[in-house]
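Dropping the structure in here first, questions after.
Here's a slice of the assembly, chains where they normally sit.
The letters A and B name the chains in turn, as written, and every chain counts its residues from 1.
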Amino acid sequence: MAIKMSNQFNSEITRADGRATDELRPVRITNSFTDIPEGSVLIECGNTRVMCTATFTQGVPRWRKDSGLGWVTAEYAMLPRATAERTDRESVRGKIGGRTHEISRLIGRCLRGVVDMKALGENQIQIDCDVLQADGGTRTASITGAYVAMVEALRWAEENKFIKSAAKVIKDSVSAVSVGVIDGTPMLDLPYVEDCKAMTDMNVAMTGSGDFIEIQGTAEHRPFSRNELNTLLDLAEKGNRELQAAQADVLEADAEAGR
Amino acid sequence: MAIKMSNQFNSEITRADGRATDELRPVRITNSFTDIPEGSVLIECGNTRVMCTATFTQGVPRWRKDSGLGWVTAEYAMLPRATAERTDRESVRGKIGGRTHEISRLIGRCLRGVVDMKALGENQIQIDCDVLQADGGTRTASITGAYVAMVEALRWAEENKFIKSAAKVIKDSVSAVSVGVIDGTPMLDLPYVEDCKAMTDMNVAMTGSGDFIEIQGTAEHRPFSRNELNTLLDLAEKGNRELQAAQADVLEADAEAGR
């Protein structure tokens, strides 16, 4: 199941890929991408492609035992040739880099932000996001895709009587998108070429209700003002609403398919 | 570009998946699977799916400098949910396991076996085989797919004038397949369920000319006789010839497409 966003946005400034400044790249979410995991999704945002799997297991980590609460955790990684120059494997280097750690933790927090741990019970969901191809926005694509994989896994768990109701576990949906200021212009959903030029870069994870779970704005190259922040958040809200529509379409089609 | 093998073989014993004992699983080889690497292939052998990329870079490792010779190396890894139970990432564990090392080395040797290092010149090809889904035969699928990715990368290098002729670098083709003895019957191309029951297990990498590059027979559970060895090698030869036909089809179509 895949969906292509219509290009309905306009703007006077044209970007290298022809998009308007407030326009998302085409997004495709393919669910049940591989057969084995409880949830498996391929998300494509422009040329960025991330495989997100969700593993449902009974039981929780030791520190969480006998709490009656569940747990959700995530790991993010890049395949060596997701990038233009081959990146050495972290397994070969023998340690995980700071960037990987940072993104894994971010994804985990975003998903935990929409899960009712009590309704999940003492079960664990492990999210794995592996970037097959990277063209900017891999962490936000991971969050958006992982949410769909998680719902798939929870529906599987409901069918298999591990939880009572997937719907009760999921308090809200969550998606994420990047925004940034390039040459003074705020823009939505930055591919790699824009990301490199961005003076300010912000990743915004938003719930279906329009509240924020994570705002990570970083402006190493040029601090941003309160006004710019507001414009960026407007863009991010627009982008997230569209991503959530794409998520909903896939999940609805999946539900109808009676999976 | 993908090819489905016709099921033309027969045998009285029927396997769980309905195949004859000397019948390959359906094989699909999709080239140019991702856009960034010089060579990128998805190979599917039954439910086993491996993404193979080939990275062409100028220059060789330090120990090989000023030899006038090129180098080919390979790394193999499994995504966490390629398997029924989630496997911990080797990057998280901080070390690479013995099995991973063993398979990476095997793939590298097989490809080096068909490359003319002098014709390659002081350039390097790095193969990455990442298993998206595992159902037996991941190492042999990796070899078969990696060969196609390597040719793709060498053709790219020829077009970009890094080497004179891809055809001269490639001395021969190479593919690999597993064979084994299950309940006393030699069988070709074992899926996971058969692999577990196999008393004898053999991986055979063969060139297009019909010679062997690697024979790895292991019989921890029941040693095998010289006769059984011969039957297994017959099966492996048959399987490899069919895999090589599939490789050739993809590479021919690709050449015609003028890539």
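Definition applied: a contact is a pair of C-beta atoms (placed from the backbone, for glycine too) under 8 Å apart; a residue touches a chain by one contact, two chains touch by 3 or more.
Given the structure is predicted, the values throughout are model-derived calculations rather than measurements.
The complex is a homo-oligomer: 2 chains are shown here, and the full assembly described by the structure file contains 6 identical copies.
We adopt the following convention: only the chains that are shown with their structure count from here on.
The centroid of the Cα atoms in subunit A and the matching centroid in subunit B are 33 Å apart. On the side of subunit A, the complex with subunit B involves touching residues 34-37, 40, 47, 49, 51, 53, 55, 57, 75, 77, 79-84, 86, 89-92, 94-96, 100, 126, 128, 130, 132-133.
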